[in-house]
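See structure below.
Note that one protein chain of the assembly has been removed; the remaining protein chains are unaltered in position.
In this document, chain identifiers A, B and C correspond to the written order of the chains, with residue numbering beginning at 1 in each.
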Amino acid sequence: MGLNDIASTLLLAVAAFFYLAGTVGLLRFPDVHSRLHALTKADNLGLLFVCLAMALLSGSARVAALLAVVWLLALVASAVSAHLVARRALQFDPQAPAPAEHRAEPPA
Amino acid sequence: MSLLMMSGSGAVYLLAAAGIIGIGVYGLLSADHLLRKLLAMNLLGSGVLLLLVTLASRGGTPDPVSHALVLTGLVVTVSVTAFALALLDRLYRETGEIRIDAASDDPPDPADPADAKP
Amino acid sequence: MTLALDALLALALLALALGAVAGAALFRSIVMFIVFGVVLALAWGRIGAPDLALAEAAIGAGLTGALLLVSYRRLVRTTPRRTPRSRPAARLALPLGLLSAALVLGLGASGFGLEDTTTAGAGTVAVPSTAGQAVLAEMASLPLDNPVTAVLLIFRGYDTLLELTVLLAAYLGARLALGGSPPLSARSAPAALPMVGALLAIVVPLSALVSLHLLHAGSDAPGGAFQGGAVLAAAGVLLVLSGRLRAIGSAPTSQRLLLVLGTLTFLGFALAARLVGAALFTLPGMWAIYLIESALLLSIALTLVLLFAAGGGLAWGRE
Partner (left out) sequence: MNTVLSGFAIFLLLNLAAGMVRAFRGPTSSDRMSAALLFGSTVVALLLILAERDAMPALRDVALLFVLLAAILTVAFVGMPAVDAADQDAESPGEEGGAAPSNDARPGPAPKIPGGGRRAGP
């Protein structure tokens, strides 16, 4: 196991932590907005570390560039998706908290 | 892909395909909403495609002929789905019903316990 | 480890399939089905069919999902009443489902067994015994490196041609079914909403680029006209959803030509080969393959967007 492999394993471990955090948040948080919050933030960080690990493992600049594009696009997609879903939930879902009340909460 | 066979993964996907086909048939017969019947039909199709590809990769190399066939099948499936949805829309506008047996006249049942909780 | 991975994947597929047909919540069924498509793309990758994974990603994530969600919006008020339990088809559903699963399992297992005996008996196989092996043996003499594309365009040109005809028939059938009155507009998030405009500015040009890349890569690597067309169609679907494109009653001539462009180009080459005495579907060279693939891509993309928008043609701008 070379240095590259050890570094990738460590990165994957960090990624696993973030994915786990996102999933636990999705399962345990009480309402749509906090679930979305846990999910989008944690998962994007997880994906970042997966991309870093894979770029290290592949050792090719072309693959690293492709992975960078994938991560940036994932950021765009999740930002837009989270915004749209949260907005719709605020408008429509009976269980969703009022905006002011939601903003007052510290980020969990 | 010889690795796929050696590890018994081919058998796993064969089981999955059989299960998906069974679930598709079940859904096709038991669903009452036509949109769900359409979903079941799509599942059935996916199961068949999965079966084809699993059987095609049982030898050493994946078989390109069946891959091409399944690729064609995927595109045809989505166009057929779109066509079926157009038919559904027309049916709804003609009859106001989205079921096949629209003749039955039982009243709406707002509190059916069987469906109250998932 | 690999076996555990595949077993989990298969279990996820089965659970999602069950979720898509069980229960009364129609929206849940749709979400389950969409996720089923996503996981199926992963399974295609595992079975060694990256071509199919690409197509499933573009079609499952982009087209079918949006199609189902928009249709659900149109039909949302029509939640069915309870089905009478006595309906014979519903009573037969479980036994018939089990029966078909068992039948498929038996057939599939015998298929596996068949393979095993032939390879065991023949040892090193010299003569290709299936069409796929014949194709792989011929690949060396072709300018293409992707056998799937070779099958689609060279060995089984009929299939591809007829598939285009099926797409066209679906479009015409949808036109007939909808008649003169188009359904509710598919527009669901106007581009004026915050972030939707920015999303369009990023995703649409990139999709066009990726679609070209897939078309170009298709001759040597997984990809091709179908995947490229599906990606381009997904970008078109996004434009329809955001109201940048709208459906109109009948197509202008340019769009009608584009709809049949793939069929005509393919057929033209096939007949030209016939005229000079070669076999039907013999292609004169690599340039012909690129030309046909480009025409196929455009036709497939336009047909799929029109099927999604449930209109005869497309026009820019809001309705």
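FYI, contacts are C-beta pairs under 8 Å (C-beta built on N, C-alpha and C of every residue); 3 or more make two chains touch, one makes a residue touch a chain.
If you're wondering where the values come from, they're calculated on a predicted model, not measured in any experiment.
S.K.: Can you work out which residue in C:Val21, C:Ala101, C:Ala234 or C:Val305 touches the chain that's missing from view?
M.R.: C:Ala234
S.K.: Quickly run down the residues of chain C that touch the omitted chain.
M.R.: That gives, for chain C, the contact residues 1-2, 4-5, 8-9, 12, 15-16, 19, 23-28, 31-32, 34-35, 38-39, 41-42, 45-46, 48, 50-51, 53-54, 57-58, 61-62, 65-66, 69-70, 72-74, 76-82, 183-185, 187-190, 193, 196, 199, 203, 206-207, 210, 214, 217, 221-223, 231, 234, 237-238, 241-243.
S.K.: Go through chain A and note every residue touching the omitted chain.
M.R.: Those residues of chain A that touch the unshown chain are 1, 5, 8-9, 12, 15-16, 19-20, 22-23, 26-27, 32, 35-36, 39-40, 43-44, 46-47, 50-51, 54, 57-58, 63, 66-67, 69-70, 73-74, 76-78, 80-82, 84-89, 91-96.
As a convention for this text, only the chains that are shown with their structure count from here on.
S.K.: Between chain A and chain C, tell me the centre distance in angstrom, where each centre is the average of that chain's C-alpha atoms.
M.R.: About 29 Å separates the centre of chain A from that of chain C.
S.K.: How many angstrom lie between the CA centroids of chain B and chain C, rounded to a whole number?
M.R.: The answer is 14 Å.
S.K.: For chain B, which residues are shared contacts with two or more other chains?
M.R.: Counting only residues that touch two or more other chains, chain B contributes none.
S.K.: Two or more other chains in contact with one residue: find those residues in chain A.
M.R.: In chain A, no residue touches two or more other chains.
S.K.: Could you pull out which chain B residues touch chain C in their complex?
M.R.: Contacts found on chain B: 1, 3-4, 7-33, 35-36, 39-40, 42-43, 46-47, 49-51, 53-59, 61-72, 74-83, 85-90, 92-93, 96-99, 101, 104, 106-109, 112, 114-115, 118.
S.K.: Which chain C residues qualify as touching chain B in the complex?
M.R.: Those in contact with chain B are residues 2-3, 6-7, 9-10, 13-14, 17-18, 20-21, 23-26, 28-30, 33, 36-37, 40, 43-44, 46-49, 51-52, 55-56, 59, 63-64, 67-68, 71-72, 74-75, 78-84, 87, 89-90, 92-94, 96-98, 100-102, 104-105, 108-109, 111-112, 115, 119, 130-133, 135-136, 147-148, 150-152, 155-156, 159-160, 163, 166-167, 170-171, 173-174, 177-179, 181, 183, 224, 226, 229-230, 300, 303-304, 307-308, 310.
S.K.: Along chain C, where are the residues that touch chain A in the complex?
M.R.: Residues 189, 193-196, 198-199, 202-203, 206 of chain C touch chain A in their complex.
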